[in-house]
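Handing you a structure now.
Here the complex is missing one protein chain, while the rest keep their positions.
Note that the chains take the letters A, B, C, D and E in the order they are written out, and that residue 1 is the start of every chain.
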Amino acid sequence: MGKDVVADLKRDYISKLLAKGVRVDGRKFEEMRPLTIEVDYIKSAEGSARIQLGDTQVVVGIKIDKGEPFSDTPNSGVLTTNAELIPMASETFESGPPDEISIEVARVVDRGIREGHAVDLSKMVLEPGKAVWIMFVDVHVIDYDGNLFDAANIAANAAFKTAIIRGSKAGLSEDQPLPVQHQPISVTVVKIDGKILVDPTHDEERVADARLTVATLENGNLCAMQKGLNGAFTMEEVFKVVDLSRRIGADIRSRF
Amino acid sequence: MGKDVVADLKRDYISKLLAKGVRVDGRKFEEMRPLTIEVDYIKSAEGSARIQLGDTQVVVGIKIDKGEPFSDTPNSGVLTTNAELIPMASETFESGPPDEISIEVARVVDRGIREGHAVDLSKMVLEPGKAVWIMFVDVHVIDYDGNLFDAANIAANAAFKTAIIRGSKAGLSEDQPLPVQHQPISVTVVKIDGKILVDPTHDEERVADARLTVATLENGNLCAMQKGLNGAFTMEEVFKVVDLSRRIGADIRSRF
Amino acid sequence: MGKDVVADLKRDYISKLLAKGVRVDGRKFEEMRPLTIEVDYIKSAEGSARIQLGDTQVVVGIKIDKGEPFSDTPNSGVLTTNAELIPMASETFESGPPDEISIEVARVVDRGIREGHAVDLSKMVLEPGKAVWIMFVDVHVIDYDGNLFDAANIAANAAFKTAIIRGSKAGLSEDQPLPVQHQPISVTVVKIDGKILVDPTHDEERVADARLTVATLENGNLCAMQKGLNGAFTMEEVFKVVDLSRRIGADIRSRF
Amino acid sequence: MGGTPLPANVKLIDENGRRMDGRMPEEMRPLKIEAGVLKRADGSAYVEWGNNKVMAAVYGPRECHPRHLQNPERALVQCNYNMASFSVDERKRPGPDRRSHEISKIISEALTNVVFTEYFPRTSIDVYIEVLQANAGTRCAGLTAASVALADAGVPMRDLVASCAAGKVANTVVVDLNKEEDNFGQADIPVGYVPRSNEIVLLQMDGDLTLEEFNKGLHMAVDACKKVYQIQRDALKRRYSARAADEDVPAPIVEGAMMREGQ
Amino acid sequence: MGGTPLPANVKLIDENGRRMDGRMPEEMRPLKIEAGVLKRADGSAYVEWGNNKVMAAVYGPRECHPRHLQNPERALVQCNYNMASFSVDERKRPGPDRRSHEISKIISEALTNVVFTEYFPRTSIDVYIEVLQANAGTRCAGLTAASVALADAGVPMRDLVASCAAGKVANTVVVDLNKEEDNFGQADIPVGYVPRSNEIVLLQMDGDLTLEEFNKGLHMAVDACKKVYQIQRDALKRRYSARAADEDVPAPIVEGAMMREGQ
Partner (left out) sequence: MGGTPLPANVKLIDENGRRMDGRMPEEMRPLKIEAGVLKRADGSAYVEWGNNKVMAAVYGPRECHPRHLQNPERALVQCNYNMASFSVDERKRPGPDRRSHEISKIISEALTNVVFTEYFPRTSIDVYIEVLQANAGTRCAGLTAASVALADAGVPMRDLVASCAAGKVANTVVVDLNKEEDNFGQADIPVGYVPRSNEIVLLQMDGDLTLEEFNKGLHMAVDACKKVYQIQRDALKRRYSARAADEDVPAPIVEGAMMREGQ
């Protein structure tokens, strides 16, 4: 019960401030937290980025190895996205097999970069039907203060930028850059008391009614979307969030 | 404790009726419940049947794919039987890896159809030692009111009848029927207060002392048997159940 | 709490005796328990030994099958060590996946025989890079009264002695003896009240402050070491244990 | 979307604007719903939707396991979406994969929105969805079936959730993609909709859509959901009549409520 | 049965009616039982039966874990049958498989039949069977060993369970199949038998048997069980004498009872 009492108090506090148009950390409703990006952070990876979005810290490492294509896509490299919400990052994460939350994070990040064709997988074929490059995108959350979807999405996009394919792993003499073609950027909002807040903190997520993540491309097109939590959105709210995502996504994209 | 009190009352009720020669649902001791069979129910499967035995409902789907034989049986297709006692079917089933009950169901059903040579596995070889047809018999229990052994056995036999091997799965131009050769039918009894009851309901199973499943062939031969629960059978009782199984099995077989 | 009271009493009893220079079973501090070794105990294994060290009983079985080498060691057979601390052996062992204790036992036994080059893996190659002999060392603890490290190490060394590689498993006409070259023997001590005790019983292990295992070779060289438990050793104590291990290890080695 | 290239001979939309199976863009596949099809479960529903066959069962409100998941103020709606191993062309290994975990989660969230969870603190309302035959759109079919099963179980609800997807095939926005359209299409937008509040409780999207296409698709999906809703209510009415005819069975609380409120 | 075709040079039954290892049809393989072979367990037994080597250990009655399995009226007899990875020709992956789960279950049920479980409500009596060397018939050997281990642990029992299989090889009904007979044979009937009640508590069958063959096989298996029973009792007598000689160890309750009742 103690936990719930605290949660109730937090909710009251957040609500009262929101009623005055203010967020706990002083941000505007449609404002992202400060973002810092460090690429090529992990030398053992073929690509990597460590990003800090407010107090959320995520390391993404890209590993690219030679392997076999799926039988139904002989002319395509393979993309696999995995997220580890390790217990280091939050007292609410536990060791063990991926739970629902880390699976959802991995799948939503994957959806964004896959459907947005961030990487041209057709250029990652060594021998059609036999050998292709397998790319693992591993999301390692080390400090958790909300909005893992966007933190991981941005980190993955940043890591792609400088990633290389090591020729030596397939007996080739030369390395090549990862064939990056798009930057599908996701923007996540939560809805609290009917208000739409961009880039929620952990506290905001905990009291939120509903969550919506929208990923867009350079041309403004939509490539992925995920609604979460028990609350609902009106159609107008959905269109508003789509608009927000296109606008803020362009801002973020300009940071790379 | 509440659960046990209810169980005790149920036992008393069942016992009192049995003493008068009556079962709770009005059946005779050696009478099966009404049986309905619908074949080819699942179009995505190579063979299927949905059967209803009283209030027990089972769907069996047969999948047949190209694969490798076991190294010690190069001239034989592969039969794998799996049972999923999904939580939809009963408040007593849980999600997760197969428990002892679903393993026993799968193994007893498998024993019947394997030892009774329901399907001629020697005719399911594409290239000896290299490529054979792998047949998965998946038992999906969706409503559970006792006697899964027989429900699943009958459903499997029914599904075999109309199953086809899809040539396209091995680059062949023609489909072929599954090489069915026998119909090993199992009949299950429980023993309560020394009485032998055919085709037990869930309530009868729960208060039963012992259980015996016997599978027989068209020629009256025995091909599989499984005794369960903590109680015991005399040799005479075993012979009686074998006799029952041969008789009732012939009835069921005539239904196909 | 009851368990802890008993543990405290046991600790007091052991401590009082140690203060007088005596161990509960009457042994000297640097004395091993009686050791009996039976080799070729398991006919289904390529090598085996059942050993009894005091009341600790361990069966080690060696299985040797044809397989593929690791890609980074194409000219070497493969050694895999596994320990099963089955619940038969102690009320403190549980069924299920290997826990930390059995993993540590397996890894320390493995370290001794691998780093001590007990078996010449370079002679277990059938076709470089393609086919080698895979040797499984399976440690089965059936009665547990402490010091599994040494019991398992000795059993493994004993099993190697008479193990054969069955040519028939690779289509060869002749069997060959396992290419044994060294006998890395481990000796384990615990520290209780500042005293160093060789070959601890289960009771001694439970009240011990620290544990140290040292494996040595015929020439007196060291090949493996593992410190355990929450206590500490001074450097002088470490050197003393190394000396003990070399001396006692030579004794044990003479038993083969 | 799968990204599989379209075979040369396949036309997803023909010269008359008709789809492979003859439907017009805004036309759903045939949908049949039957409530109360299982004996053991507290509530159940069976859905045949095009070539999908989906069963839903509800148990609860009942004691919540494991205990640490109990919420002292509300019931927990826990959905378990599962595909039978024979429901797809290539046999699926039994047991949950990452996809089914995700779908279970978003369906649980969508259903929680409409259940009066505050009436049953500390309990669990368990919803099991079994896909017996799959042909694209199973999460919408599952959510649609689950809503009916909850009502059949007498679980008090604000409304039913109706669900249908929109999508894009051959540059045309359509509703309710079938398997070929899903494989060779350009986008998919599964939607879960609550008619009485006019709100969206499940929403996903993948593929490539302009803003205009998305807007059109969302509207078309919601319109389709309204048709689904009518079929859900008809199924519950039939079930209610059947039950009322049988004197032994008391009328379920929620259906009464539903009928009153839904008119 | 394996269904492996019989190699040309193998004769399962020779012209004199003798089996590959020289036995007559109704003849068991040599069986040795030793009780009380482990220090840590509350009771134990070691069985060498032909080329099988099987160890059984008993812990309990003790607190039952997990709690939700506790029965407020009786003890739970939980058997865990396990094959050591080196017990068979091709190394077996450690850990339980479906076969061992099934065998654990039917042995638990057979043993429960003879234990006075009502004396120890809420507890668990844990039986561990380890097959160290396997040569067909390990479930019978395990059940036979487990009964003796239970008695050695002082667990009060109505009787011991004795176990042996019958089967059919080369169209002949025989008892106690060895590995080759199991591989190339036609049927197997493992039986667990309680001599004092003259009842069957474990029974399986696979293969192909006429009614007559089955009847003959079951009778032969039961006769073999009676021989097994005698060897079990001898082992317990030896154990009892050894214990009695050692003043420190009190005579186990059950052996006294056994001896009295068993005469």
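General observations
Here is the rule we use: a contact is a pair of C-beta atoms (placed from the backbone, for glycine too) under 8 Å apart; a residue touches a chain by one contact, two chains touch by 3 or more.
Given the structure is predicted, the values throughout are model-derived calculations rather than measurements.
Shown chains touched by the missing chain in the whole complex: A, C. Checked against the full complex, the candidates A:144, A:160 or A:233 give a single residue touching the omitted chain, namely A:144.
Considering A:63, A:182 or A:246, the position touching the chain not shown turns out to be A:63 (whole complex). Taking the complete complex into account, residues 1, 4, 72-73, 76, 98, 100, 103-104, 106-107, 111, 114-115, 212, 217, 220-235, 238-239, 242, 246 of chain C touch the chain not shown.
Mapped onto chain A, contacts with the missing chain fall at residues 41-45, 48, 55, 57, 59, 61-63, 65, 82, 84, 86-91, 95, 97, 136, 138, 140, 142-145.
The rule is short, and it goes like this: only the chains that are shown with their structure count from here on.
Leaving out chain B, the touch network of the other chains consists of the groups A, D | C, E.
For the pair chain D and chain E, the CA-based superposition corresponds to a rotation of 120 degrees in steps of 5. One of B-D, A-D or C-E repeats the interface of B-E: more than half of the contact pairs, counted by residue number, are shared by A-D. Comparing mean CA positions across the assembly, the chain most remote from chain D is C. Chain centres here are C-alpha means, and the one lying farthest from chain E is A.
Centre-to-centre spacing of chain C and chain E amounts to 32 Å, using the average Cα coordinate of each chain. Taken as a graph of touching chains, this assembly forms an open line, each chain in contact only with its neighbours along the path. Chains touching one another, given as pairs, are A-D, B-D, B-E, C-E.
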